[in-house]
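One chain of protein is taken out of this complex; the other chains stay put.
And now, subunit A:
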Amino acid sequence: MTTQHHLDDATLLRYASGDLDSAFTMVVAAHLAMCDKCRKAARDAEEIGGHMMDHVAQAPVSDDAFERMMARLDSGADEQIEVDLPKKSAPDSDVPLPLRALIGDHMDDVRWRLVAPGVRKYEIQQGKKGESSLYMLNISPGMAVPEHGHGGAEMTLILSGAYRDKLGVFGPGDVADLDEDIEHQPIVEPGEACICLVATEAPTRFKDLIVRLMQPFVRI
């Protein structure tokens, strides 16, 4: 299995700098769990953070800062974490490690809700109070992936199965990390259902919508 569709460079930088919210962080992390190439790129992006921190104008710490630290170590809080941690989950899991904390170890355990013919959904995190939402879709072969964006950014990771749109075929591990203005209509490939993990930005607020509608005119 080779991944064809990867994370946008700007997304990798946002992940490394900690700029993505929890829903998008999860989709990125799940892709990184499945993609050696992007994981390596993320490490490089983290080196940027290391370099920036190395060259920052240093802030003086309190005079007793190190003594405080030593006092904490002496109080018994110094137990080091061992490398060979017991594995967090079942070795036979078919769920990317970062996602297991949210949906469990097995895709079969997901409690889907039918939202339209051939379309099942599992809500992981509802986009309340301006937060992004995170959910999974399970779409039958030949069906169109429903429009789910609200004009905001969205990111879709294929966990199993495949769909096709004008950008090509998206299979397991592929991520659609697209600019919000790209129009596309994915159709699930024949054979098996397509299960994907989706993050979408908070629904656009009315005021933003007005601004957005105004933009073409403002530019002229």
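Methods note: a residue touches a chain if its C-beta (ideal position, glycine included) is under 8 Å from a C-beta of that chain, and two chains touch if they have at least 3 such contacts; residues count from 1.
Simple rule for what comes next: contacts and distances are computed from a predicted model.
For the omitted chain of this complex, the UniProt record lists the protein as "ECF RNA polymerase sigma factor RpoE", which is one of "Ferredoxin", "Putative ATPase", "ECF RNA polymerase sigma factor RpoE" or "ABC transporter permease". When the whole complex is considered, the residue among A:19, A:94, A:123 or A:192 that touches the unshown chain is A:19. Of the candidate positions A:50, A:130, A:168 or A:191, contact with the unshown chain belongs to A:50. Residues touching the missing chain, restricted to subunit A, are 8-10, 12-14, 16-19, 22, 25-26, 28-30, 32-33, 36, 39-62, 65-66, 68-70, 72-73, 77-83, 85, 88, 97-99, 101-102 (touch as defined at the top).
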